[in-house]
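The complex is shown incomplete by one protein chain, all other protein chains being positioned as in the whole.
Take a look at chain A:
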Amino acid sequence: MPDLASPSPLPSPEQHLTIAVVDPSRARAAVLEEGLRTVEGARVVVIPDTVDLLDRLSALSPDVVVIHLESPSRDLLEQMFGVSRLVERPVAMFVDRSDVPMMQAAVDAGISAYVVDGLKAERIKPIIDIAILRFNAFARLQRELTEARSELADRKLIDRAKGILMTARGLSEDEAYRQMRRKAMNEKRKIVDIARAIVTAADLLG
């Protein structure tokens, strides 16, 4: 005969878990969402970081909120989840407050997480790990994109300066480039700075 007084079984690891993602950058939120979808049994919901965030979060009642450090809404979550251990459903940030290296890695990556109490550490750690990896990858991609963009802009500027020199002084393309490079080396400046000076001067002199 089953013992009716026995406690309900512990939640299995496969049990549903709702993760909310809050990030002022929609692109970054999408990258994180995609990564977190790989967590078993997880439902991932991206919530826009707008003025009605609180109502949307209350309606969703997530188990975990992953939020970017750039979001002003972190303070809102501190109230909502309750920072005190005296409240009914206290929250653990980063699972274990003594896990300083993990907190450091998360903050370096730009993330913070809020978790309802009772969630097991082994369920939360992979979420934080994925978030850290994804945010770092996103930052790297963004850096590379910025670099590529500025490289392209530099090349365009140098081409324009070359054209100006070729027309004004009747030089070949190679010779125009050599002269700019020599000037840059002699003045210990970047060739793009010399190019910019030429373009600016040409603009002013019409």
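Keep this in mind: contacts are C-beta pairs under 8 Å (C-beta built on N, C-alpha and C of every residue); 3 or more make two chains touch, one makes a residue touch a chain; residues count from 1.
Basically, contacts and distances are computed from a predicted model.
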Listed names "YCII-related domain-containing protein", "Simple sugar transport system permease protein", "Nitrate/nitrite binding protein NrtA" or "Tripartite-type tricarboxylate transporter, receptor component TctC", with the criterion being the UniProt name of the chain not displayed: "Nitrate/nitrite binding protein NrtA"
Contact with the hidden chain (one of A:69, A:133, A:166 or A:197): A:69
Among A:54, A:168, A:185 or A:201, the residue in touch with the chain that has been omitted: A:54
Chain not shown, touching residues in chain A: 51-52, 54-55, 69-80, 82-87, 93-94, 97-98, 100, 103-104, 107, 112
